[in-house]
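One protein chain is absent from this view; the other protein chains keep their places.
By letter and in written order, the chains are A, B and C; residue numbering begins at 1 in each of them.
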Amino acid sequence: MDYISNTPEDEKVMLERIGLSRMDELNRPIPEKLRLKRFRIPSGLSEIELKNTFFDKAKKNLNTLICPSYLGAGAYDHFIPSVVEHITGRGEFYTAYTPYQAEASQGMLQAIFEYQTMIAELTGMDAANASLYDGASSAAEAALMALSIQEGKKKVLVSAAVHPSYREVLKTYLSAQPVELVEIPYDPVEGRTDLKALDRLLSEEVACCLVQNPNFFGSVEEMAQISEKLHARGILLVSIVYPVSLGLLAPPGEYGADIACGEGQSLGNRLLYGGPYLGFFATRRSFLRKIPGRLVGETRDAEGKRAYVLTLQTREQHIRREKATSNICTNEGLCALTAAVTLATLGKTGIQEVADQCLQKSHYLAARLSRLHGFRLRFRSPFFNEFVVESKKGISLLEKRLLQKGILGPLPLKDFYPELKDCLLFCVTETKTKQMLDDLVRVLSL
Amino acid sequence: MDYISNTPEDEKVMLERIGLSRMDELNRPIPEKLRLKRFRIPSGLSEIELKNTFFDKAKKNLNTLICPSYLGAGAYDHFIPSVVEHITGRGEFYTAYTPYQAEASQGMLQAIFEYQTMIAELTGMDAANASLYDGASSAAEAALMALSIQEGKKKVLVSAAVHPSYREVLKTYLSAQPVELVEIPYDPVEGRTDLKALDRLLSEEVACCLVQNPNFFGSVEEMAQISEKLHARGILLVSIVYPVSLGLLAPPGEYGADIACGEGQSLGNRLLYGGPYLGFFATRRSFLRKIPGRLVGETRDAEGKRAYVLTLQTREQHIRREKATSNICTNEGLCALTAAVTLATLGKTGIQEVADQCLQKSHYLAARLSRLHGFRLRFRSPFFNEFVVESKKGISLLEKRLLQKGILGPLPLKDFYPELKDCLLFCVTETKTKQMLDDLVRVLSL
Amino acid sequence: MRPLIFEIGSPGRKGYALPVLDLPRKEPASFIPPHLLRQVPAALPEVSELDVVRHYIALSKKNFSVDGNFYPLGSCTMKYNPKVNEDIVKQPRYLNLHPYQKEETVQGILEILFELERLLCEIIGVDDFSLQPAAGAQGEFTGLLMMHAYHRDRGRPRKKILVPDSSHGTNPASGALCGYEVVQVKSNSRGRVDLGELKRLASPEVAGMMLTNPNTLGLFEEEVLEIAECIHKIGGLLYYDGANLNPLLGMARPGDIGFDIVHVNTHKTFSTPHGGGGPGAGPVGVKRFLAKYLPVPRIVEERSGYRLSRDFPKSIGKLNAFYGNVGVLLRACIYIRALGKEGLLKTAHHAILNANYLLKKLEAYYDVPYPEMCMHEFVLSAGRQKEKGVRAMDIAKRLIDFAIHPPTTYFPLIVPEALMIEPTETESRQTLDYFVEVMQQIAKEAEENPELFHEAPVSAPLRRADEVLAARNPVVKWEKKRSNEVSMAAHST
Partner (left out) sequence: MRPLIFEIGSPGRKGYALPVLDLPRKEPASFIPPHLLRQVPAALPEVSELDVVRHYIALSKKNFSVDGNFYPLGSCTMKYNPKVNEDIVKQPRYLNLHPYQKEETVQGILEILFELERLLCEIIGVDDFSLQPAAGAQGEFTGLLMMHAYHRDRGRPRKKILVPDSSHGTNPASGALCGYEVVQVKSNSRGRVDLGELKRLASPEVAGMMLTNPNTLGLFEEEVLEIAECIHKIGGLLYYDGANLNPLLGMARPGDIGFDIVHVNTHKTFSTPHGGGGPGAGPVGVKRFLAKYLPVPRIVEERSGYRLSRDFPKSIGKLNAFYGNVGVLLRACIYIRALGKEGLLKTAHHAILNANYLLKKLEAYYDVPYPEMCMHEFVLSAGRQKEKGVRAMDIAKRLIDFAIHPPTTYFPLIVPEALMIEPTETESRQTLDYFVEVMQQIAKEAEENPELFHEAPVSAPLRRADEVLAARNPVVKWEKKRSNEVSMAAHST
């Protein structure tokens, strides 16, 4: 199967026009010795065969629709209103390029402008960009932006309670920079950033500090306190947030974060085994010209009508090249659109109701588990919809039993924090029913 | 869950405007004694609950995607190009009403005009309508139209090899008319309309004769011969055809049918447990003003540009009321669009290739089965992609065995033709592979 | 102008691929005698998948729809079609069910259909339902055939069927299809069935009467019990045309107010999308004494599960090759379950609220032939505007310039220059206010600048289409010779 529109007759006419006589002469610009001799790719498939092939492979996967899942840790199975994919599935959106030509792209431009506004509202920040790759790289870009703002400062602090993979990506992003990355330990009782340790690490050399809230363990950090401490030393606060939690938790803008970023998957994007997801990024107005990635701005057209364009493009690689604020080009436009449609559909009350149900249901489960013999809540901080449970019953045994019952998760923490080898990270979203939670408790209590 | 847009504030303002103070006063036009007192409907469900509920019910079904199916008999699992539902899934099409207002409905009007043209081309007829409910009712409408053309003639002939359900529907449609419906037996050796019996039944009182080709048994009828016999006696030939077969078989227009009609499901419409399907209907130009249902015609707009409108509406119930050519109003527009997109995508060569693969694969299976001990082809006529097999092995035993192996069909004929109680109707489409057919043979040979 | 699909593409171009045939191919003539084979291939399009996509996307953009526009088309109940319904139906285990699968393999869908029958019985106030009819008109036909069978069984076949003069065209057309002589009952000055006239016409020749309530003027027939009594007294049956059921949901039930046979239009009341002209579904419900006449097969619940039964010897037979428009019925069931008791009632309330709000706001600008509280819709007359030479159709066309789908025009027939407006419950006050603004502006234009209307629509991609020309020498099929029309605009939308 191929998607070529020209017919053999077309080929003939066109070859003639360009002075060739056979299709295989089209390799003419490639010197003989560079041409490929043998190409070991299987033959093409028709639609029927493709569907059969990839349906068969799909059958080898279990999934969170069939199996109740208690996995979170940066990827969440929230309610996705049906309307969302009816909109993102429109060819006018998903088969367009980045809206370089404003007059031919007002639809996407306006949608992204609305998305920027929603993210700014949700985070309480002044301005948001049009998206970055994912939560992890948005945190890394935040650090890079902070370093650029804090010219001369060469240290970056990151809480050990930030998602381990985010810390890894941050490390990768900074690996070629003359920068020192320092981890603030977490308090082993609270499961939160150790504020005393933080105090000790503060210095004039520190450009910024990255804290996640709720953090990887689900605990809600004392962000206002952290913010105050950092600002007292001229350090920028990068707050990595879970957008759904902002239906309930104080937003970064409220406690003075300088950059709010994170993973927007939870806003209507499918789990899809980890991607494509959505890095969101919001900051203060004064940092606008330092922002990485695309920005949509409002303007007027020749007749004075409101219009939208990509703006402040001089920050970007296609104009500024090696001096750009980031190398990003293709970003995650469709995921941003998805988030916007989801946020519009849930709206002002929906985001609160979703957050509230997450809170209620996760605390119900936590309460039941903590009363179960052999299980205890590992940390004592307040949490949103994730929490760590320690069990002496043998994690791999529990894992096996859960899978047998068709339950996915919770997540064992041993690969992320060796000291938490007896711990499981539970996540509960609004998609769970009391029945499911009770079933889970029953399976664990066997 | 509901889909109301007004808020409580809106309710207040609006009630005030119309001089009421409470929502429950909106029943004012209904006299007290007529008002409902108790309404025993379960409470509403949210999207999540709806999906869970109806996913659970879906799990209680087996289907032709998971299980290879050899069921046909008027409903066929053909290849549906992916592109089809991307188009029919566009809200602009499926949430529109019948295109009464031409200037606001050019999209659907043009699509239906194209559909009419494709059906006319495929059947070789002069003109097709915009759709009828399904194959069975299109056959019934054909008989009614023929009766109206042949004013005064009061007999309708129908071959016993026409789909039994179509004959039942025909009977229902004619049941309130002063018309006699007479069946022409089928030849028990050939599995085709008994032409000698037909000869005996021909008379000046007969308005029309309905013959299906390929008939219910899959056999290809001698349509040209039948046509000649009928026309010699001034009888109209209604040819009920399987559109996919017309990629290969002589079309009704070629052998002089007066009306070609049938079921268009096979053109891209899903099986969906029997509906919605697509009655198509084509005829001679001279009968245009007798046609049942909607017709789209070409015209010009005020500036002379080509435009499309519903035309010859004086045939229809909303103008002519009891004198209309049919009572049909809502028809099967979206199914017609589906057929049009499918036919456009398959195109001139595709419809031939699909038909050819049906032919090749079904004959491969027939050949293998006929060599199997305990099985024989019941009829000796040529067939397209369905054929009847007789087995002495016990039909219900075979059925059970097939279902155990996850195979759907073939169709036992005992409920349709008691005399064929040892027979099975097999259908093979292009979706089957040699492997599947070999597997089927193996299961049957156990 | 978008070219026709036949005018794009090029010989030999393909938009599909099938698996390579995995068997030795033989000539078709070796299976089927050549004289039965096609000689000339059908002249179908030769286009690529990309051509197909661009063509139909371009066409879709030339179509008003509920998803795109306010669509107050009276009598059609063009409410919002929830997307979740579409998603649920699109599961493989619904899409790919063959109608002849063994019952044990389709218990899920049978359960849903059975449940839908029960829900409809409760909503309508009848005892049994058949889901088989494919649309309202087929429901009417089914209902009348049952009426016919009922009278025949009682040994008293009858000749006439009564319908109000405000009735929808399908009513008389269905009556005629059943062999009845159709007799129109005049409406009284309040737009209701004239009871006196009805009594005069109600003879023992009358099989029954078809009625919709609220009627097509959007007015509730308060004397429906008296009408029923009158019909029942002569041994007739009362038929409910369910096109206007929306404002009765949870408010009143046809079965409780005198009707014996009822059809519902799922594509109106129960939000199944109208599809640009179908498919719909027209389930028919009856009181117990008529249940034996319902079409076969019927779904029966047994200990072992659901079963399709044909064991109803009095049945009028089949209307559809299989069991009706299952895909549509499934959506209706989801919708009812979504709304539930409270949602259904709220639906009726807001349908009535929206209509009356519009009526109040428009009454100063247009003639209101029946000025009283309406139900879910109402009819205006452009009588005043007509004096300036602006007709109902002109107003309809002008609305297109404002991205509003026109109301139903010239129906019901008893109102001159009728504009029949049904906002539905899913529209918001803001949308209604916008409509009012536009209608006011149009009324003003009709006063001040009536010539404008002969041009309308002026901003649609198309100007007024000539229907008379179309009917004079009908062109209902594209012929190659006219392809010289194709221009370089082939690629414009």
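Throughout what follows, a contact is a pair of C-beta atoms (placed from the backbone, for glycine too) under 8 Å apart; a residue touches a chain by one contact, two chains touch by 3 or more.
These numbers were taken from a predicted model, which means no experiment stands behind them.
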Displayed chains contacted by the hidden chain, counting the whole assembly: A, B, C
Residue, one of C:F6, C:F70 or C:W478, that touches the chain absent here: C:F70
Hidden partner chain, residues of chain B it touches: 1, 3-10, 44-49, 81-83, 85-86, 91-92
Residue numbers in chain C that touch the chain omitted from display: 8, 10, 13, 48-51, 53-54, 57-58, 61, 66-70, 80, 82-83, 402-404, 426-431, 434, 437-438, 488, 490-493
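FYI, only the chains that are shown with their structure count from here on.
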Centre-of-Cα separation between chain C and chain A, whole angstrom: 46
Centre-to-centre distance between chain B and chain A (centres being mean Cα positions), rounded to whole Å: 48
Chain B residues counted as touching two or more neighbouring chains: 47, 55, 65, 79, 81, 86, 89-91, 430
For chain C, residues contacting two or more additional chains: 13, 16, 18-19, 49, 53, 57, 82, 84, 86-87
